[in-house]
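One protein chain is absent from this view; the other protein chains keep their places.
Chain IDs A, B and C follow the sequence of writing; residue 1 opens each chain.
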Amino acid sequence: MAKSINEYEISEIKDIIIETDTIKTFIFDWDMEEGRIPKPGQFMMVWSFNGKQDEKPMSISKIGINNNEIGITIKNVGEFTNHIHNLEIGDKLGLRGPYGNNFSINGNKILAIGGGVGMAPISTFVEYAREKGKEIDVISASITKDELLFTNRLDNCGANIFTCTDDGTCGFEGYATHRTINILEDSCYDMAVVCGPEIMMKGIFNILEDASILAEYSMERYMKCAMGICGQCCLDNTGWRVCIEGPIFTSDQIKQIIEFGKYHRDASGVKHYL
Amino acid sequence: MAKSINEYEISEIKDIIIETDTIKTFIFDWDMEEGRIPKPGQFMMVWSFNGKQDEKPMSISKIGINNNEIGITIKNVGEFTNHIHNLEIGDKLGLRGPYGNNFSINGNKILAIGGGVGMAPISTFVEYAREKGKEIDVISASITKDELLFTNRLDNCGANIFTCTDDGTCGFEGYATHRTINILEDSCYDMAVVCGPEIMMKGIFNILEDASILAEYSMERYMKCAMGICGQCCLDNTGWRVCIEGPIFTSDQIKQIIEFGKYHRDASGVKHYL
Amino acid sequence: MLKTKLCGHRLNNPLLLAAGVMGSNASSMNWILESGAAGVVTKSFSKEANKGYNNPTTVEVTGGIINAIGLSSPGVESFKEELKKINKDVNGNTKNNGKIAIASIYGSNPEEFSFVSSEIEDLVDMIELNISCPHAMKGCGAAIGQDPNLTYKIVSKVKNSVKIPIIAKLTPNVTDIGEIAISAENGGADALTLINSLGPGMKIDITTGRPILHNKFGGMSGPAIKPIALKHVYNVYESVNIPIIGVGGIRNYADVIEFLYAGSSAVQIGTSILYDGPSIFNKINNDLGDFIKSSDFSSIKEMIGIAHRN
Partner (left out) sequence: MLKTKLCGHRLNNPLLLAAGVMGSNASSMNWILESGAAGVVTKSFSKEANKGYNNPTTVEVTGGIINAIGLSSPGVESFKEELKKINKDVNGNTKNNGKIAIASIYGSNPEEFSFVSSEIEDLVDMIELNISCPHAMKGCGAAIGQDPNLTYKIVSKVKNSVKIPIIAKLTPNVTDIGEIAISAENGGADALTLINSLGPGMKIDITTGRPILHNKFGGMSGPAIKPIALKHVYNVYESVNIPIIGVGGIRNYADVIEFLYAGSSAVQIGTSILYDGPSIFNKINNDLGDFIKSSDFSSIKEMIGIAHRN
């Protein structure tokens, strides 16, 4: 009987890559069996059972189909992620997944836009799309040069990288939105994939809509079961579950998600506006 | 999902064949799906849910693979079977199965011996073995001519039938044991299959052992679950379950079944000696 | 043909969404209604906001899941916003469409139950009292539903506070559910929902030695609990005169039929959404319709309780 994706695998941290001051990538062994092979855009539920005990969804940032490895990139933003950042090689976490849908590939020339740690699912998509021979332009955005993620990896796989920093320390000076407007002046794309802070994605969405470029956006919400039943991650107004119908939504879907770029709900269900 | 053999199928009695004064064959529609196709020697659990409410194991006497039919031949020996004998076409019974192991075919010339309603599994075996081109001699035994079963069916399939009645009204006058001794004087067999009253099978067993003919015997015990867990039908001294390891046992196995031809246990587990 | 009635409400069919599954906001509940359910029961809420337990809150087991969400909810004031949108038209009026909204509420004492009930009475069609959550905080949930006196007090207090029908949802985790059912009926319950999740149960991770759920224990739900839910419905049907809403492991039309036969007037579906998504409602309605067409029945009503006939 194949192992259910809902079954925990207690996994040793095999390697830790310090990506930036606040972002680390944790590498785990992961048997690439039928049903367990992650697709670009999917996420894992990461269970910490020592110290800070909790479990959160985290984007998969590395899919090593040949060496049976996955990477999960985590930004230190609170108590839970801080606890994980303090773990060392050999420490263990519980993993279940992969969950959710994935980015699709439509057309031959694709614009991939990632902001901050949002580059995690973008990076797996870019590598996958490059393997399929697609031409990929990547806008990799962050506050400053040291916070740019995966530049070498993406360069190595043959994507064209357009960095973009708020402070101008690397590449374009300004926001990802501006860089996007900029790049669209020179190039046409068959589609785009986007992941980053929702306020950034909202801006990008408006720009891509104006440019009539269909895109897919990766969303994040507070999650409990990740199996599609608790209802915690359901979106207004369609009710779609980020863990099942998402986390990737198309432009057409985003139009129906009225909370996109506006608000999200916390663990108790109370709304918080951006 | 394939239907479990443990799931009841509430089936209309499609036809009733009056075989003898005390024996009837009940015909039911039965979808011959993977896992549900009976093999010669297997049995069904027959649930009567109106009137006399109970459920008993009954031998399959007809396997209509092409017309999706099964036949179950029942002798009126008590309250339960009497109730079933009073049912009419269109009445319903619950069926589950098929259960148990089956007769095997070893060699080319086979002796099949059935006594009374014990001819039920023998008849399906003979038809099956004839289809495989085997040469089959059948000793069909009963008290009297009117109680002989399936003579035409077996004749039609090309088996050689040697009838045998206690009162000599048809064929050999005497017991199946005597007829067996008799037939072995003229013929050699690669194997034998036997079903009938246990006292008869015990006699046949001794004869076939003397003649060094390996045989398979169909046993019957009080059954409850028919799924191999309740322990009701376990045999001394091996503990084999008639519903799982049986109902068909080889000569070698019969030697280890010390209760064969000696005693059986009733519903409460009390032993009754033959 | 699938139409039925429950406490005076006309229902398009006997299928409702169970409390605690996709019931945290109006959007997901409206989706469920569009997917064929004749009604939804909200996730349980109370007076104050409650974040529930840390994750893991849900773990899959053979035949279902165990969960200890811990009654997370935004509190009645916030949740009213959602209630105003469930099955309502653009003017905020309840659609007259054979579908209903049921609020599931919890509390720690009769006053809290009645306060919350009064607050939301105008926004929903019925109220289900969750006196049976097996993973509630101390004093809430099953602690109530295991005590016939407290059950009576809460039900009667709410009954005297609101005009809409009230349902008591009972826990199976008692020695004698019949006693509790009669207390609820005597307290004035208009219907009973049987059963809340079973156990509770637990799962221990064999590598770490830890209970997986943060709360260690959680209520079990899913197809595995169906035989037990069914037996409680069957038993309680013989002791009370109010309608029973059956819930526990329903995954297909045959399960629904079993619950109707046992004595349920309607059923709730929850955990099986794990396997089949919201489309389970339309699927079951179609299959149930086909069954009835090929049977001697001409309505749902005729099917209720027939297992007691024999």
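By our rule, a residue touches a chain if its C-beta (ideal position, glycine included) is under 8 Å from a C-beta of that chain, and two chains touch if they have at least 3 such contacts.
Predicted model only: the values in this text are computed from it and were never measured.
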Considering the complete assembly, the absent chain touches shown chains B, C
Pick from C:Gly23, C:Gly52, C:Pro211 or C:Pro278: which residue touches the chain that isn't shown? C:Pro211
Please pick, from C:Leu230, C:Ile245, C:Ile284 or C:Ile300, the residue that touches the omitted chain in the full complex. C:Leu230
Spell out the interface residues on subunit C facing the chain that's missing from view. 61-64, 66, 146, 173-175, 198-204, 206, 208-211, 216-217, 220, 223-228, 230-231, 234, 249, 254, 257-258, 261-262, 291, 306-307, 309-310
Which residue numbers on subunit B touch the omitted chain? 4, 6-8, 10, 45, 47, 49, 53-56, 92, 94, 223-225, 227-232, 234-241, 244, 265-271
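Throughout what follows, only the chains that are shown with their structure count from here on.
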Cα-centroid distance, subunit B relative to subunit C, in whole angstrom: 51
Cα centroid separation, subunit A vs subunit B, in Å, comes to 65
